[in-house]
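Every protein chain but one is kept in place in this view of the complex.
Read from first to last, the chains carry the letters A and B; within each, the first residue is number 1.
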Amino acid sequence: MALTEQLRQELDELVRNYPDKRAALIPFLHRCQEELGGWISPEVMEDCAEYFGLEPVEIYGVASFYPMFRLRPIGRHVVSVCRNISCDLRGADEIVQRACAVTSARVGESSDDGRFYLETVECQGACADAPMMVVDGTYHENLESDDVERILGGLE
Amino acid sequence: MSGTETYLLDGCARAGSHTLDVYRKHGGYDTLARVLKELTPAEVTEIVKDSGLRGRGGAGFPTGLKWSFMPDPAQDDRTRYMALNADESEPGTCKDRVLLREDPHRLIEGCLIAAWAMQLSAVYIYVRGEYRLPYDRVQAAVNEARAAGLVGAKILGTDFSCEIFMHKGAGAYICGEETGLMESLEGKRGHPRPKPPFPAGFGLWGQPTTVNNVETIFNVPFILERGADWFKNLGTEKSPGNFLCGVSGHVERPGVYEVPLGMPAQRILDEHAGGVWKGRALKAWFPGGSSTGLMPASTIDTPMDHDSIRGIGSMFGTGAMILLDETACVVRASFVIARFYDHESCGQCSQCREGTQWLSQIFERIEDGRGRPEDIDLLTDLAHGMAPGKTICALSDAAAIPTHSVVKHFRAELLEHIELGRCPLQAKRVAEGAPA
Partner (left out) sequence: MTKIILNGREVDADPEQPLIHACHTAGTDVPHYCYHPGLSPVGSCRICQVEVRMNAEAPPRVMVACRTPISEGMIVDTDAAPAHAARKECLEFLLKNHPLDCPICDKAGECTLQDYSFDEGQGAGRTVEPRRKLEKRKDLGDVIVLDQERCILCSRCVRFMDEIPKTPQLVVSQRGADSVIETFMDRPLTGNYQGNLADVCPVGALTLKPFRFKARVWNLQKSASTCAECSRGCSITTEVLRNGELKRFRPRANPDVNGYWMCDTGRFAFEHANAPERLAGAALRNGQGWTAVHPIDALEVARDMLVTHGTALLVASPFLTVEEGAALVALGRELGARPMFVSPPKNELADDLLHTGDPCPNRRGLTELGIDGLSAHDILAKIAEHESVVLVGERVAELMGPEALAALPAALRMIVFDSHLLDVPAADVCIGVPIHVERAGTWINIDGHAGRIAHARPAPAGVQLLTRSLEGLADLLTSETRAR
């Protein structure tokens, strides 16, 4: 059983918001990822399948559609650098390069020391404050390339 | 059109604007109370219709008309829903994020007025997963409102009940498409549904549903408070009201600015965004997000309203202007947005799944100096094969439109890349000492 009792109780609450409990799946997968090591393991998908009365493969089909869900273990800190047009025009490339250097990770991979997972992402809705990146869910905007080291350097 | 009256962002400027206390101190929820007491649902819809409010999510469809598509509760007693589309993800668009974060109670008030007009049982606020702070702010506001008897059973002591639930997405542009959003909300892959059936007849869980954008609903309390005539006095005859114009790219002061519809893009650029940055000249711009296509600088005096922008062969979209200065490479820009549509295609329809990838590959090749003369016709043919109306939803169109526009307006630059076998502008930027 990968799901904790607390998560199951949360899920019992969450499904009350919807006429059909399956609707709670995506919000709940977020919670699983937050609480269970930053990714959604096959065991979590199997537990969810049982709860929702679905087959594990159906959970997998949904989870793999949404890039915010990680289906393999990744570094402790998730660094997502926007590469879309507004950020690209204001130097996203350089932010990506700096992030690679600071994290020692390649884009789409985790660093060998397990500290970071680095990815480029599409528009995050902070276009007027470009370039930007999201670190562990927190937005960092109007970045200069020196900001990258300042923001990431202190993370363990 | 004075061009100076604002309302959308006024509340956001107040300290603690996201709290119920501050919102109520400035008359918050008074309009809801009056509407519930004095107006029938049909009268509310009529006022919204009369105001001429058009959806701010991209399509510009008249909001009151959309509401009127919901079946009459006297004829059809099914449960009815609204999905509030806060899955803002059109490149360049960053307006709803401000409203969600800074003025969530106004949004809730708008939802409840809409709920009264359409006799909804519940509103689901679908917030893109990345918007963590905005999500938390709206969730806190919903909790406050529920505790104050503003959301849930017997709102403000009336017989009207409506729930508001928060729902978090997980990173998919396509879930901003109304039927993709509904699929996603139901816990499925965000595959848009073929239409018909339309959401008003067969929406969430097969029930009548309307899907509205955040900024659209945000306008509703103002319209009900100040009247349709007040609203019509702002903006243009066919596109009334103010809108939030996200300005991004090569400008001095990127930002989200409140301006009346119909204000020329040049004025927004100059008066609000401080003009093109670094004293450079404008080369090209997207009028309303990347899906509206890349337009030449010569069109920058166009008024920002639906009809005027349509007149230059583009679309108003989300009203998010993205500006490119003279050093920018339109091929690079085309690649970046083609890559975006490739990443975001849900993959159902053959043309979109394969075509978005193909366009991205071709633009990347041309930018890398591996373009072929025949690629230009191929781009046109592919874009023609992808749109209009050839797929279940409009994402394929959204990828085709910028392709057509770059071939039409910037063919010479494409050819130059192909003939030189490299990006001429990248070389220039490097020479100027800018990052490559």
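Criterion: a residue touches a chain if its C-beta (ideal position, glycine included) is under 8 Å from a C-beta of that chain, and two chains touch if they have at least 3 such contacts.
These numbers come from a predicted model, not from an experiment.
From the options A:M45, A:V78, A:M133 or A:L152, the residue with contact to the chain not on display is A:M45. Among B:D87, B:E344 or B:D397, only B:E344 touches the chain left out of the display. Considering the whole complex, the residue from B:T356, B:T403 or B:Q426 that touches the absent chain is B:T356. Listed here are the chain A residues that touch the chain not shown: 42, 45, 54-58, 60-61, 64-65.
Contact residues of chain B toward the unshown chain are 172, 189, 191, 194, 196, 342-351, 353-358, 361-362, 365, 372, 374, 378, 381-382, 384-385, 390-392.
FYI, only the chains that are shown with their structure count from here on.
Computed from the mean C-alpha positions, the centre of chain A lies at a distance of 24 Å from the centre of chain B.
For chain A in complex with chain B, the touching residues are 17-20, 22-27, 29-30, 52, 61-62, 65-69, 83-86, 88-91, 93-94, 121-130, 134, 137-139. Those residues of chain B lying in contact with chain A across their complex are 79, 88-94, 96-97, 128-133, 163, 165, 167-173, 184-190, 205, 246-250, 254-256, 286, 290, 320, 322, 324, 328, 332-333, 336-337, 339-340, 343-344, 346, 435-436.
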